[in-house]
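Every protein chain of the complex appears in place save one, which is left out.
Now for chain A:
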Amino acid sequence: MTPSITLSQKFGYRFSWVGMIGLSIVLFWGIIALIAPHIIPHPVGEIVDEDYFGAISSRFWLGSDYLGRDMLARVLMGARYTVGISLAAVSIACFSGVVLGMTAAVVGGWLDTALSRFLDAMNSIPSKLSGLVVVAAVGSSITVLIVTLAVIYTPGAYRFARALAVNINTMDYITVSRTRGEGIFYIIGSEILPNITGPVLADLGLRFVFIVLLLSGLSFLGLGVQPPYADWGALVHENVGGLPFGAPAVIVPSLAIASLTISVNLLIDNLPQKIRDRSA
């Protein structure tokens, strides 16, 4: 484990090479999402190939789709939607879930009971089904997608944060700050949050993966991002007819989804660990 040792000496953290691979793939897709409009070789919506489901060639690096559009451009632009929508949704879900969870744990009593039962009830609705119903009823737009996904994944984040915060809440240093007369926001923000950041970040990563998969699922069913734009799930959906021909148009977006979700998982399983032995 040579890379881990060089890192450890510089920053006081140990980071395994598996985690580094995960991090580099995640960073790669993040950068692509940011700079996609500037690097795509052909416009996203324009039919540029005379053949449909074209093979990989020097002109079309990833072939062409069912209408003869450049697949490379569509995958690169799709990263914007998949990464962007998921990131926005997971941030909202985790933020509200963690804040509510810590509040419930610290305040306790009826607030805890009411919040927990309400969110349990929400949790009991199957996520794909509720996503389908909402999008079908309200219509699909990026805002609706983000809000729906965030609402679906908030109860899980709440449960997780509450369980962690309940444990921290019994520690003596919380009792000390209560007897000091501290308010609830200080206790949540300054005493509890720093102690649960690690697990909450890991949960955020996992939830991000779930959201990517659900968003891709919705898009595959035609309820996600609407044409002419497409996220990776929608790309799989619209090109599914190429499957018998073994067209890259259907394989590439699937690989993109897999690479992003797997690498996020690798990263959160191997987050850098702080080295406690300082004297080295």
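The criterion applied here is as follows: a contact is a pair of C-beta atoms (placed from the backbone, for glycine too) under 8 Å apart; a residue touches a chain by one contact, two chains touch by 3 or more; residues count from 1.
In this text, contacts and distances are computed from a predicted model.
Per its UniProt entry, the chain excluded from the display bears the name "ABC transporter", taken from "Ubiquinone biosynthesis protein UbiV", "ABC transporter", "Multisubunit sodium/proton antiporter, MrpG subunit" or "Phosphonate transport system permease protein". Only one of A:121, A:171, A:201 or A:255 touches the absent chain when the whole complex is considered: A:171.
Residue A:195 is the one among A:91, A:123, A:195 or A:226 that touches the chain missing from this view.
Here one chain is not drawn; of A:181, A:227 or A:244, the residue touching it is A:181. Hidden from this view is one chain, which touches chain A at 5, 8, 14, 171-173, 175-182, 190-191, 194-195, 273, 275-280.
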